[in-house]
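Note that one protein chain of the assembly has been removed; the remaining protein chains are unaltered in position.
Up next, chain A:
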Amino acid sequence: MCAKRSMSVLWPALNGIGSRFIQANCPLKCHFIARPFSIHTSRPRRPSSIIPRPVRYSSSKADSSELAKTSLYDLHAEYGAKFVPFGGYSMPVQYKDMSIIESHNWTREKASLFDVGHMVQHEFNGPGAEAFLQTITPSSLSTLKQYHSTLSCLLHPQTGGIVDDTVITRLPYGVRPSTQDKFYVVTNVGCREKDRAYLAAQLEAWNKANSDSVEWTVLEDRGLIAVQGPKSSKVLLSCLTEDTRLKVESLYFGQSTYAVFTGGNFEVLVSRGGYTGEDGFEISIPANEVKNQVTIMLRNEPDLRLAGLGARDTLRLEAGMCLYGHDLDDSTTPVEAALSWIVGKDRREKGGFHGDSVIMQQLKKKSEGGGVFRRRVGFIVEGAPAREGAEIVNEAGEKIGNITSGCPSPVLKKNIAMGYIKDGLHKAGTEVEVVVRGKRRKATVTKMPFVPSKYHKAPSGK
């Protein structure tokens, strides 16, 4: 009984293994968790405990022993990780030597290593791969060069709602260099089963209707780590062989290359980018090599520390990035989510992707019947932090939107949040109110990112 309310208002409370632990909210992408608990702030408050009891969610399994582990689980434990169930995995939320704020600031000042091995890595190849992916995403993949990546999303047919957000990279297929391509796609663990069913159905339909076949592989044998922060480049480069070091050094944001760790006889895929707003890299490594490699990196690099889901969430919020299941869901279109930029230029006229009629109409000017009813924006909230589910109201107290993510910003020392607000009220500087625990608090619509991003971008802007 006690746990109910804090679950509902706040965050999906994930409990530490076997203990009624801190409500580490689900920093990443388990979208099943939060939805059923949307709050009605007008309702009288129900009691909840300081530390809620373990509660089972539809996305979590009965107990921790059934949770999957990434290749780095034992290493996390050695470093004093506090684990939480997340998307069916037992994942570190923070480590004993640093609070979430300390870990957050460490990432902004030095470099942190995140285990993202729970995320799902896919490969699509075959003559129809590009065309297939262009039907299920609004991205302009035909203009995406080899070794380049783009943020994208999988779309529901007709509605244009977002099935999942994803990053797609074009890579050479087979022996390199190759004129044949494949696509490397990373999706969220919280959507694993939904994505699997969606992709299987989409692919079956595609292969039935097209002679250009597509082959889809889930890369079960790969781990994934992210090194993020201003020192990430220095840290990573010092671990690589000399010739691959040069290739990685020359990468700009959104570019990838294969590289080899010193002393390693295996290849890794290094992509420059990440989920913190800092310069950084995501590295896909053979699963059986991850632990050894990360152990070496942590031992040799005093500027590199492990960081968990807790810091990952506050970092991505400061960077204004969406978390599927919270800021995005099946009913949200890219235009509503302020992600219109992922709809490729050449695709805005011709369409040819799921939900194209809806999305292309929304992209039109208001005078042409376009636009949307709600938009994702950022807020700075006074007083108490506004969390997921909090209502946004106007001066008259009428509901005009709701918060989908929020936390105190360790860098700004202000409460930041993102949420959906009625179209027309979405301009930066608009003053609104947010209801937290029945009380109205002042909030201002604010441009995102809240903390300026520091990507290592190519000079020409592309």
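Throughout what follows, contacts are C-beta pairs under 8 Å (C-beta built on N, C-alpha and C of every residue); 3 or more make two chains touch, one makes a residue touch a chain; residues count from 1.
As a convention for this text, contacts and distances are computed from a predicted model.
> Have a look at "Cullin", "Glycine cleavage system H protein", "DNA-directed RNA polymerase RpoA/D/Rpb3-type domain-containing protein" or "Integrator complex subunit 3" and point out the UniProt protein name belonging to the hidden chain.
Listed in its UniProt record, the absent chain's protein name reads "Glycine cleavage system H protein".
> Among A:Ala81, A:Ile100 or A:Val214, single out the residue that touches the unshown chain.
A:Ile100
> Per the definition of touch given earlier, which of A:Gly370, A:Gly383, A:Gly397 or A:Gly424 contacts the omitted chain?
Only one of A:Gly370, A:Gly383, A:Gly397 or A:Gly424 touches the chain omitted from view, namely A:Gly383.
> Looking at A:Pro92, A:Pro138, A:Gly277 or A:Gly310, which residue reaches the missing chain?
A:Gly310
> Where the complex has a chain not shown, which of A:Pro157, A:Gly351 or A:Pro408 is the residue touching it?
A:Pro408
> Across the whole complex, list the residues on chain A that are touched by the chain not included here.
2, 5-6, 9-11, 13, 18-25, 27, 45-52, 93-94, 99-101, 104, 310, 313-314, 383-385, 387, 407-408, 410, 415, 437
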